[in-house]
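Left out: one protein chain. Kept in place: all the others.
And now, chain A:
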Amino acid sequence: MLSLFNTLHYRAWLTVALIVVLTGCNTTPANKNAILLAQQGQFEQAKTAIETSYPASGKNKLLRHLELGTLYHLEQRYQLSNENLDKAKAIIEEQYTISVSEQALALLSGPTYTTFSGKEFHRPLINVFKALNYNALANQYPAQRQYYLDAALVEMRQLDTYLSTLTDETGGYDGKPSGDGLTDRVMRILQPLLAPNDLLKNIDYKDDAFAHYISGILYESSNELDAARIQYQRAAEAFEQGFADQYDLGTHATKQAYTDLARVMQKAGGYRNELNELEEKWGDSINEARQAGPRLTVVQNAGIGPQRKEFNLLLRADHSAKALVVTPILWGTSAERKAQMWWFQMLYADTSLFDMMQNYATGDLGDVAMGALTKRLPLGDTLWQSAKTAGLIDALEHGSRIAVTYLEPFEQKIDKSELWIEGKKVAELDNYHSVSLLTLQSALKNANREMQIALTREVVKAMTAHKAIQSTGLQAFDGFAKLATSVVNAVTAGADLRQWQSLPAQIKLTQVPVTLGTVNITLKTKLRSGKVIEQSDTLEINKNMTLWHTRTFIESAQSAAPTTLLTME
C-alpha cells in the first residue's frame, strides 16, 4: 500500500516536472521573433535579437549568419548580406567533417548540444540569395554592372558544382531511385494516410530545378548563352521529371523553362534539330515567347516558412504486455495539439493493420481502439528478459520523456500575384518553388531517425543514471533517485528546433517581354482573405534579361489597411 502511494506520489511529481518543462518548451525561437519583427519593418531590433541569441563563435553560429544574411537582404544592404551568407557557407563546408566527440556528447545529452550544420537544401539557397544580392547590386550600380553580374555567376558555378555532386549521390530526377531504406520506410508509413496525394511518393531532395532556372536567367543576363542553355535544360528536365510534382508547382514552370531553352538556342544558333523537337513537343505556344528583345523576370519570395516545434512523447515499459510503449503528450494551443496528433499519427502511431494486430497479440485490447495514440514496441520474452537484466525496464519505471520535432501546418494564403507594368496587368506569377514543402519533406524524412536517436538517447541516459545509483550505494533512496533521474532527463531532453527561419514559404515567378529603358512595375498580391498587397518599383531594363526580386510578407498585410504600398526589392 505504501509502495503504491510512493509510486503515485513520484508520478505526481514527475507530471508536475513535465508540465513545467513543457510550458517552457512553448517559447518562440529568437529567429522566429526576428523575422516577425522584420516583417513589421523593425530590422534593427530583429538583428539585435539574432546577435544576442546566436553568438558568433557558438554552436549556433551558422544560424546567426543565415538569419543576418536574410535580414540584411530584406533591408537591401546586399554587401552585408553577402558577407554573412559567405560566412554561413564556410561554416557548412567546415561541418563536412563530423566531430565524433560532439556526436558522442549529443547522444548522452541531446541534439541541441551539437553545432548546427544546416540542411542539404540550405547550400543552394545561400547561392541563390547571394546571386540575387549581386544582381540587385548590378541594377543599383550600372557602372559596375558586369563586375556584379560576374560575381553572381560565381555563385551559380558553385551551385552547379554542388548540385552535380548531389545528383551524383541521389540519382537526380532522371536517375534510378536512391533506394534509401529510410525514405522507403517513411513512404510506406505515410502511404495509408496520404496515398491519394502522390506528393510523398518520393521525398528526397535530389536536385533543384528552381536554382538551375535562376542560374539560366543570370547567365542570359550576361549574354553567356551556352551556359544559360545548359542551365535552362537542367531546370526544364528537373521540373518535368519530378521537381514540379514533388513541390506541387503545376506545369507552368516546366513549360517556361523549355521556352527559355528554345529562346537561347535560337539566339546562339546551330540548334535547328533541337528546336524542331521542342516545337513538336510544346506546339506553337513555345514560339510566342521566343521573340527576340529584352525580357523581365520577376521573382517573388512570399511569406515565412513554417516553424519547427517540439513534440513530446512518454516512453514507458508495459510489464503485463512486455512491451515498450510510446504515448504522445499533446500540449499547447488547440491548433498545436491537433498538429501534434496529426504528425504522430502520420509517422509513429500503430495505424496499420499489422500494428493493430500486434496490439491485439500483446493482449492489450484497450489499446487497439487507442492504437492511433500509441506506438507499441513488443519485446517478447527473450528481449524483455535482456532488457530487465540490462536495467532498462527498471530505468523506465517512471517513464522517460522523448522530445522530437514537428512542423507547424501551413496554409496557402495567397490567391494570386499579378504583375502590372505602367498601370496595365501583364501577367500572373506562377509557383516555382515551395520552401514550405521542402522543409516539411525534409522533416518527414528525418522524423523516424530522429525518434530512433531520441529514444536511444533517453534510454541510455536513464540506464546510465540507474547504474550510477546502484554503484554509488544510494539504494536506500532508490525511489527518490529514480524520480530525480526521470525529472532531470525530462528537463534535459530537447528536440533540435534549429532551422533557417527567415526563408520564404514559397517562391513565385513570371517572365514577360519589355521595352528597353525605364519601366514602372507593380506587383499586386491578392490574398484569399480579400486583401491586396502592392509593391512598386522603377526599373532600368537591359537588352538581354533583367531580373527583379522582392519579398512579400503576408501577415503584415493582415494588420494593415486593405491596400498597402510597400517598396522592397
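We adopt the following convention: a residue touches a chain if its C-beta (ideal position, glycine included) is under 8 Å from a C-beta of that chain, and two chains touch if they have at least 3 such contacts; residues count from 1.
Going forward, contacts and distances are computed from a predicted model.
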Protein that the absent chain corresponds to, by UniProt name, given "Acetolactate synthase", "Transketolase", "Spore germination protein (Amino acid permease)" or "Penicillin-binding protein activator LpoB": "Penicillin-binding protein activator LpoB"
Sole contact to the chain not displayed, among A:52, A:79 or A:99: A:99
Contacting the left-out chain in the complete assembly, out of A:38, A:138, A:151 or A:419: A:151
Those residues of chain A which, in the complete complex, touch the missing chain: 96-101, 146, 150-151, 153-154, 157-158, 160-161, 164-165, 471-473
